[in-house]
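Pasting a structure below so you can have a look.
With one protein chain held back, the other chains of the complex are shown just where they sit.
Every chain is named by a letter (A and B) in the order it is written, and numbering of its residues begins at 1.
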Amino acid sequence: MSITRHQSDARLSRAVVNNGTVYIAGTTADTRSASSKGQTEEILGKIDALLKVSGTNKSRLLSAVVYVADMRVKPGMDEAWMAWIDPKNPPARATVETRLGTPDTLVEIMVIAAQ
Amino acid sequence: MSITRHQSDARLSRAVVNNGTVYIAGTTADTRSASSKGQTEEILGKIDALLKVSGTNKSRLLSAVVYVADMRVKPGMDEAWMAWIDPKNPPARATVETRLGTPDTLVEIMVIAAQ
Partner (left out) sequence: MSITRHQSDARLSRAVVNNGTVYIAGTTADTRSASSKGQTEEILGKIDALLKVSGTNKSRLLSAVVYVADMRVKPGMDEAWMAWIDPKNPPARATVETRLGTPDTLVEIMVIAAQ
């Protein structure tokens, strides 16, 4: 079964497709001065683009892990999340608090989708 | 390939099935006054129910991520875990320490299973 990789660098691919399943890398915002809501909006825009290049879209999300730098930013993340997801097709999701790549990275999201 | 979602709300589905694979959302206990063992027992009961509605059971677990609020509660979690799993069919598993949704949430478990 062949594997298709998108936006690969020396370390990782931003999206990997195999057997009808799409694995998206942990995605963060570039605008680190933004609020958790703003960072999440940017992340979800990036995920939209990665899903599209992988031949699918947000209505076909299977699961998501949301890493937040502090549980206090979860409401802002959730506001952007709920405005974004297809309300008839939400994925399985877990949200946990971890430190992220830089101190001002407030949110990182990793999803699995079906093609 | 069609996707089936169970127990969906505005934010997430508690179980999502696609192509014979079942993704269960991060699951926590409602009885937050319980010990890590008690919380884990409640979580695993919820996972049993979600696996059942998804057409499978704990003997077909593929992988699990266990988030504990403090590594010191891992022994209590493991006691409930080992009493629960099908001893001939344990999943791949990782256990890491993260802060969870509320300060008294001691354990959260996210699993993938085969139908």
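The rule we apply is simple: a residue touches a chain if its C-beta (ideal position, glycine included) is under 8 Å from a C-beta of that chain, and two chains touch if they have at least 3 such contacts.
Here the structure is a predicted model, which is why all the values come from computation and not from measurement.
A.B. asks: What residue numbers in chain A mark contact with the hidden partner chain?
C.D. replies: Answer for chain A: residues 1, 3, 5, 8-16, 18-19, 21, 23-26, 65, 67, 98-101, 108, 110, 112 touch the chain left out.
A.B. asks: List the residues of chain B that touch the chain left out of this view.
C.D. replies: Residues 19-21, 60, 62-65, 71, 74, 78, 81-82, 85, 87-98, 112, 114-115 of chain B touch the chain absent from view.
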